[in-house]
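The complex is shown incomplete by one protein chain, all other protein chains being positioned as in the whole.
The first chain written gets the first letter, and so on, giving A, B and C; residue counts start at 1 in each chain.
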Amino acid sequence: MSTGGEQRKIGLIGLGLMGRPMGMNLLKAGYSLTVWNRTPSRADELVAAGATLAKTPREVGAACDVLITMVSDPPALESVLWGQDGQKDGALDGLKTGSIYIDSSTVSPALVKKIATACQGRGIRFLDAPVTGGDWGAREGNLVFMIGGDAETLREVEPILKVMGKKLFHLGPNGAGQTIKLAMNAILALQVGAVAEAIGLVTKAGLAGEQLLEVLQASMARSGLIDLKAPLMLKGDYKPSFPLRLMHKDLGLALDLGNQLGVALPTTAAAREVYSYVKGEAKEDLDYSGVMRFWKK
Amino acid sequence: MSTGGEQRKIGLIGLGLMGRPMGMNLLKAGYSLTVWNRTPSRADELVAAGATLAKTPREVGAACDVLITMVSDPPALESVLWGQDGQKDGALDGLKTGSIYIDSSTVSPALVKKIATACQGRGIRFLDAPVTGGDWGAREGNLVFMIGGDAETLREVEPILKVMGKKLFHLGPNGAGQTIKLAMNAILALQVGAVAEAIGLVTKAGLAGEQLLEVLQASMARSGLIDLKAPLMLKGDYKPSFPLRLMHKDLGLALDLGNQLGVALPTTAAAREVYSYVKGEAKEDLDYSGVMRFWKK
Amino acid sequence: MSTGGEQRKIGLIGLGLMGRPMGMNLLKAGYSLTVWNRTPSRADELVAAGATLAKTPREVGAACDVLITMVSDPPALESVLWGQDGQKDGALDGLKTGSIYIDSSTVSPALVKKIATACQGRGIRFLDAPVTGGDWGAREGNLVFMIGGDAETLREVEPILKVMGKKLFHLGPNGAGQTIKLAMNAILALQVGAVAEAIGLVTKAGLAGEQLLEVLQASMARSGLIDLKAPLMLKGDYKPSFPLRLMHKDLGLALDLGNQLGVALPTTAAAREVYSYVKGEAKEDLDYSGVMRFWKK
Partner (left out) sequence: MSTGGEQRKIGLIGLGLMGRPMGMNLLKAGYSLTVWNRTPSRADELVAAGATLAKTPREVGAACDVLITMVSDPPALESVLWGQDGQKDGALDGLKTGSIYIDSSTVSPALVKKIATACQGRGIRFLDAPVTGGDWGAREGNLVFMIGGDAETLREVEPILKVMGKKLFHLGPNGAGQTIKLAMNAILALQVGAVAEAIGLVTKAGLAGEQLLEVLQASMARSGLIDLKAPLMLKGDYKPSFPLRLMHKDLGLALDLGNQLGVALPTTAAAREVYSYVKGEAKEDLDYSGVMRFWKK
């Protein structure tokens, strides 16, 4: 699968549902890969496939030309970048001048700007490049990247990103990628939440959710997302593809952004509380389509 | 265009954005058509094409074997069916025993049940059969019918409905059509509202709505509806295809149903107030995608 | 208890939690009283105290100079005023020219206007005069009346209303009473709902609701309503004083009014769905402070 000509050394921090298959695709493409994860056992599969496991985020930074992070939330990202409690073991402490850092986590545009400033001070080129496409997209190398930052830097890492995703959208300066990502996830959460609410309504009225779905699939509102999620919602099958707790977090980040800017987002705010309710009641990890549980216990 | 063999006499009440093209398709298919509209001039085009204009809803009822109503809201429907102030000029007063009555307006399941009871008492067979597809679907004979009522009755009028729409969904007893329709419209309103909210967010963050749309169209959330409405929202072109005031009314009917049944619909409720805000501020008639105005004045 | 000088014959329709004690106070003040209720047994206590039980609303109308209605919702009021299915047994059919009709139910301003028109056509003077104060206020003759209609008419019935309430607010033409009433009830529902939400929050954070209440009672947000309801909410004692299903209905009427006028009421709309949720889950009749159940099951 490897073409042999690849020379950039890549670092990858964050080996969850998304990070692992992204790393696997990088290895398959012939890149040398150094990885780190808070729970080291998550690296086993990648190490077996040829990746090197570092002891700290700093070691990953020092070992690579291009660092990619893919962690679950802003505090996790701050911790891998700046280290814990002044221990100087953060990835930013390791990265060399002239290296490139790509964050694919979903975090706040405010944190992106803080990172951009820190990188600028150290001569590191930085892109915010969150993704959409779920774990399936990560496995298939079919992610969509939403990118903020310098066009020249993007050109340099394009071959690397193309290993993981087919579509790269360059959307503006640092922060633009995250802003569009948060808006996109609000749309996804509301599209799924709307179907859940509608199923809740027709079911209580004595009809079968399947009947609504049949009509929905013949309508202009049909989307790939609805085709994917609605049947699972009718079955009550909420095996996490994109976990509800992360979607809930992203809705919070979208609302934080809206509230900083003074943009009212009444519908997103209402939906977030429904996701919060389900998160609070659920014992196990659910896909975000599990928002259905607010209506169908 | 007519096949000649059609014999059923059809009555059509309500000649708005939807009713006129529906009537035109019935005429083209060779049906004899008697029509009525509160503002009689709206019938001109149909009369020129061969329809007979009645003086009262009752006259329409008396002149037809199959009555179709397509009016804007529950009070309008009550008024055409039962007449004004005990004047006995309502359509139900005219309909013959054995005739069939199809309501394609969007009204409450509660009103559907009241109509069903009234029809049963007079030996009239009744279907609730609201549609989706907009004025474009009405012109192209490409509506989707959501139908509640007796299967045998539906079989009888199927050739008539097929003149106006390609897809007929038989969803259950009387009320089922309206229930699914209200749930569908809540989904449409929330899908468009979510895109508006997201455009509002990214725009205030300094990005162009077009960038969001580009990513959206590469995502699983893409739908025919978004492809149709979002570009118009970016342009601020709100020429009514499905008027905001009617979508706002339908959201109210969906919430009425939910509240009768004790199903909480928090997101629909939030969205309805945004539509209400825009309705209250707008001077002119807007398409429901004009909900965008809450963010972009 | 009677002062002897009272001569007006009063009719009272609707003998629920509010109507019964209102009737009792009218009897105690020496008025002659004719009553009707859908469930006749609810009249027993009043009949034992001297009231006459009529067979139909029309009979009540015919027997009185001043009619008072106190029923639960708009359909109930329409039914007692216009009768069932054209049977001509409604109260309006019985009322004499020159009589006065006072509606103390909480209904929509739209229905008030329909009633006002009907009364005007029959030479009946009409006041909309909904109340606040709960069943306790009704028993103590301590209701607050919010009144819309003609000042002269109000002057005439003031002695009667003063038997039931200490405070009469004349707020404008017909509809003004109901409009203010709906706004008032939205405030009550939100004030109680806010306390419930806050108790839900601090409880989940591991603190006792009593601690919040202690601070609340030392704050400027303290109100008689909070002093009354919050301790019951902490105990989970939801014996109906003002039933949740009626508050839920009133929130719906307030939202209907807002949506007709194009006034967005986002907070009221959110609260209504919480009340709806609890109404849908509850097996028994609850006070509206039972909205607490959304958080504390």
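In this text, contacts are C-beta pairs under 8 Å (C-beta built on N, C-alpha and C of every residue); 3 or more make two chains touch, one makes a residue touch a chain.
Every value quoted in this text rests on a predicted model; they were computed, and no experiment measured them.
K.L.:
Touching the left-out chain: which of C:69, C:268 or C:289?
P.N.:
Reading the full complex, the residue touching the unseen chain is C:268.
K.L.:
Would you indicate which residue among A:52, A:153 or A:276 is in contact with the undisplayed chain?
P.N.:
A:276
K.L.:
I need the residue numbers on chain A that touch the omitted chain, in ascending order.
P.N.:
These residues of chain A touch the chain that is not shown: 248, 252, 255-256, 258-259, 261-266, 269-270, 272-274, 276-277, 279-281.
K.L.:
Hey, which chain C residues sit against the chain that's not shown?
P.N.:
These residues of chain C touch the chain that is not shown: 109, 132-133, 144, 146, 167, 169, 171-172, 175-176, 179-180, 182-184, 186-188, 190-191, 193-195, 197-202, 204-207, 211-212, 214-216, 218-226, 228, 254, 257-258, 261-271, 273-274, 294-295.
Definition applied: only the chains that are shown with their structure count from here on.
K.L.:
Can you check how far apart chain A and chain C are, centre to centre, with Cα atoms defining each centre and the answer in Å?
P.N.:
The computed centroid separation for chain A versus chain C comes out at 53 Å.
K.L.:
For chain A versus chain B, what separation do you get between their C-alpha means, in angstrom?
P.N.:
Centre separation, chain A to chain B: 40 Å.
K.L.:
How far is the middle of chain B from the middle of chain C, if each middle is the mean of its Cα atoms, in Å?
P.N.:
Their C-alpha centroids are separated by 36 Å.
K.L.:
Taking each residue of chain B in turn, which ones touch at least two of the other chains?
P.N.:
258, 261-266, 269-270, 273-274
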